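Working notes, structure below.
Removed: one protein chain of the complex. Kept in place: all other protein chains.
And then chain A:
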Amino acid sequence: MATEALHENETLASLKSEAESLKGKLEEERAKLHDVELHQVAERVEALGQFVMKTRRTLKGHGNKVLCMDWCKDKRRIVSSSQECKVEILRLHWDIQPLPHSLRFFSWKDGKVIVWDSFTTNKEHAVTMPCTWVMACAYAPSGCAIACGGLDNKCSVYPLTFDKNENMAAKKKSVAMHTNYLSACSFTNSDMQILTASGDGTCALWDVESGQLLQSFHGHGADVLCLDLAPSETGNTFVSGGCDKKAMVWDMRSGQCVQAFETHESDINSVRYYPSGDAFASGSDDATCRLYDLRADREVAIYSKESIIFGASSVDFSLSGRLLFAGYNDYTINVWDVLKGSRVSILFGHENRVSTLRVSPDGTAFCSGSWDHTLRVWA
């Protein structure tokens, strides 16, 4: 028995060292073709003028932290999800992993999902979910349904109905089942397929109608926190980021990891493709945002500043890809010039950390959701 364990350990150690040496070689190969930096190339580009962006709409209606939001293709409607506080202290709820502060009494909370016409700030639909944190939500491309999920480990699809007699929760369809919390979800090109990312370290593609698992993606060493679908012509890949500091690009058809990038120093909270599909940006708890090029197969830019010491929770590009908007845990939003690598402006307004940020489909504005219970539309 003892010798068997020793053999196992040796193999493990030798595998680890082989993996390390191969990774080193890979870095060397990548460095060979790196002949110029982005900001050098961008010197000939005209600098952007002063940007004056203000909050144009404030959406109030959530009773607790807003965790996630998504735009509808009609460019004005959005769906947002939150952790909702329903009643006072009713029961004690103990964390599974005792954190130092877990001895506090929790009130039993429900999650809430609201669909707004953010132009008029009217609420159009509201659903109460029987799980505490609804960490992911998405709008279907047709605008007729929404998907959401969180600590219930599931992703459910709700068809939107205006019929007063119908209870939206009654028509809900449970689509995805993971073994840990759902961190992100997104419809593909149609209402009939959903891609999900979970705290169990995997991503998965599901058929909405039947709930069947079409493909699963294994490879992350820890929780997967975010994903984004590639805007490519052949529409076959997506990128995901996780607590293992890695951003991985997957082939949806085969389930294999096509490319992986590991330069962040902490959890990656958000990933978003550059509009051309040739690159993607990531925001992380190490207080930086980085740009990775898929053809050069390397990181090509870092967006950071000494005065920014809090993690970036969500990032998105403007329509042309020239601006990168990033929401941070210190309640601010920083706007970066993607090409020059400098910060264009800093936006104040939220009173707690910014948890989610998305640019509208036609690029006229962007919306940010925060733990201060509100969403703001900026333009």
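To be clear about the criterion, a residue touches a chain if its C-beta (ideal position, glycine included) is under 8 Å from a C-beta of that chain, and two chains touch if they have at least 3 such contacts; residues count from 1.
Simple rule for what comes next: contacts and distances are computed from a predicted model.
Hidden from the displayed complex is a chain whose UniProt protein name, among "L-lactate dehydrogenase C chain", "Cytochrome c oxidase subunit 2", "Regulator of G protein signaling 11" or "Serine/threonine-protein phosphatase 2A 55 kDa regulatory subunit B", is "Regulator of G protein signaling 11". Within the full complex, the residue among A:Leu26, A:Ala47 or A:Ile302 touching the omitted chain is A:Leu26. In the complete complex, the residue from A:Val338, A:Leu357 or A:Leu375 that touches the missing chain is A:Val338.
Contact with the omitted chain, checked across A:Ile78, A:Leu323, A:Leu357 or A:Leu375, is made by A:Leu323. Chain A residues in contact with the hidden partner, per the touch definition given at the top, are 8, 11-12, 15-16, 18-19, 22-23, 25-26, 29-30, 33-38, 41-42, 44-45, 48, 53, 56-57, 72-77, 95-97, 99-101, 103, 117, 119-120, 122, 124, 132-133, 135, 142-145, 151, 159-162, 180-181, 188-190, 192-193, 199, 201, 207-210, 212, 214, 219, 221-223, 231, 233-235, 243-244, 253, 257, 259-260, 267, 274-276, 278-279, 293, 295-298, 300, 305-307, 309-310, 318-323, 330-332, 338-339, 346, 348, 351-352, 359, 362-366, 371-372, 377, 379.
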